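Removed: one protein chain of the complex. Kept in place: all other protein chains.
Presenting subunit A:
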Amino acid sequence: MRIKKAYPKAIAAVLILSSTFMLSGCYPSAPDYISDYDLVYTQQDKTYDFSKVTTYMLPDSVEHIVNPGDKPDHTYDPVILSELEKQLDALGWERLDESGGEPSDVVVLPSVTHQKQGVCQAYCWWCYWGWWPGWGYYPPAWDPSWGWWYPSDVVCATYNTGTLMVNMTNPKAPKDKQLPVVWIGVLNGLLEGGTANISSRIQTNIDQMFKQSPYLKQ
């Protein structure tokens, strides 16, 4: 008779003890490579006709969004700018110089954040790109009260690590004191590894931004 009771008790004991283990749950093992953490996101304004774009402007610098007192790291700016130019040229678009006297169809503005910071709606465009002289071609005269206008549901979040955000704006169609952003490309990843490795990942992922946006080339 004793064994009759002991058996269910043993099962119950195993279950109660194992439930503690169960509650912690399971999770996938971590990725093997740093590049496995890289993420590329793109989004377009579906009402914008990219087939009419023939010219673009790209500044000679990358804007860095850092906390007060922090020094921006410009190590990767040349890689970012050269890869963006390569990809935009490959679309068949012509790069215009901001001092050339002619406005372009779109303006491509790269920004980098290195730490946790909100981007998108909370982003003060004037603080980072309002100084750019190329805006002089586009009426009306803008001031710091203006902001970006993004397509609906654009991914806006805080970024804990290195994030490159490429905004493609249509400066010819300002609306309600906002500049329409017709395309965004976001690259997020860990800023770990050697310079060559990070540069290579930046190039690969900027290339990916355009690969997954075939509507840009029409």
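Just so we're on the same page, a contact is a pair of C-beta atoms (placed from the backbone, for glycine too) under 8 Å apart; a residue touches a chain by one contact, two chains touch by 3 or more; residues count from 1.
The rule we apply is simple: contacts and distances are computed from a predicted model.
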Candidate names "Acyloxyacyl hydrolase", "Membrane protein", "Cell shape-determining protein MreC" or "Branched-chain amino acid ABC transporter permease"; UniProt protein name, chain not shown: "Acyloxyacyl hydrolase"
Omitted-chain contact residue, chosen from A:Asp38, A:Glu63, A:Glu83 or A:Asp105: A:Asp38
Absent chain, residues of subunit A that touch it: 1, 3-5, 7-12, 14-16, 18-20, 22-23, 25-28, 31, 36-44, 151-155, 157, 160-161, 188-190, 205, 208, 211-213
